[in-house]
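Missing here is one protein chain; the remaining ones are kept as they sit in the complex.
And now, chain A:
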Amino acid sequence: MSNSIIIGQYVPGDSWIHRLDPRIKIVIIFCFVVFVFFANTALSYGWLTLFAIATAASTKIKARFIAKGLTPVWFLIIFTFVLHLIVTREGTVLFEVFTFPIYSGALIQGFSISLRFFLLILVTSLLTLTTTPIEITDAIESLLHPLKKIKFPVHELALMMSISLRFIPTLMQETEKISKAQASRGVDFKTGPLKDRIQAVVPLLVPLFVSAFKRAEDLAMAMEARGYRGGEGRSKLRELVIRKQDIIALGLFAFVIVVLFLLRS
């Protein structure tokens, strides 16, 4: 189990995208998702594609890894394209496939919307490819900081996220161990009708929950013994600092958006 599933997409590296402040990355990607919808000419689409590919290339991550992150959505992208070819009836008939007319408008629309989809997925996946989950959590805590004014428990949420992240590998291992232990006692997880397979999960879950409680009690005691008393005045191991390169990245992105608006009609 632990060998076949690699959780998360993070690919370690030392490119300048890796080193950017995670908050800046999240903000830029969020803006990109909004601005992709403003592209409406071939040139503006081309410009955004250039930006996305240049960014992807500057992460120095092998194209193979990036493509792997995109595998679940290839189907959707192609599906969108084909659907538009079939349904849209604008422009002139270009050619016929088995007496089914393909319109020029359909080709253009299908292509641009699949491209938009591709760009969205590519750029958002760059965040998880170049940022560790714990960095993303820190960034979310920092970005949500203003919500503290309306009594939203930002610190507690971030703490819970960090604890959850920390325990994913541990509990994965534990699940594997328990399922092997139960399999050796004759529980069959893989075959049989759906009903039996659902029932087989129960002896897996019972020890998992009980041991999670035990771990929680140990951790709570350990934290209290070290003087944990909530978010007030707590110092951090990893501090997020905005540096010169982050400002430059924001500037570059602003430039990309300005050019986008010049290129659209």
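Everything below uses one rule, namely that a contact is a pair of C-beta atoms (placed from the backbone, for glycine too) under 8 Å apart; a residue touches a chain by one contact, two chains touch by 3 or more; residues count from 1.
To be clear about the criterion, contacts and distances are computed from a predicted model.
> Using the UniProt record as the reference, specify the protein name of the hidden chain from among "Riboflavin transporter", "Protein translocase subunit SecD", "Stage V sporulation protein AD" or "Putative aldouronate transport system substrate-binding protein".
Going by UniProt, the chain not displayed is called "Riboflavin transporter".
> For a quick check of understanding: of A:L50, A:L94, A:A181 or A:L205, which residue touches the chain that isn't displayed?
The single option touching the absent chain is A:L205.
> From the listed residues A:I78, A:V93 or A:L219, report the one that touches the chain absent from this view.
A:L219
> Out of A:R64, A:R185, A:R229 or A:K244, which is the one that touches the chain we can't see?
Checking the options A:R64, A:R185, A:R229 or A:K244, the one contacting the hidden chain is A:R229.
> Spell out the interface residues on chain A facing the chain that's missing from view.
That gives, for chain A, the contact residues 1, 5, 7-9, 29, 37, 69, 72-73, 75, 80, 83-84, 109, 112-113, 116-117, 120-121, 124-125, 127-129, 133, 136-137, 140, 156-157, 159-161, 163-165, 167-168, 171-172, 175, 194-195, 198-199, 201-202, 205-206, 208-210, 212-213, 215-217, 219-220, 223-224, 228-230.
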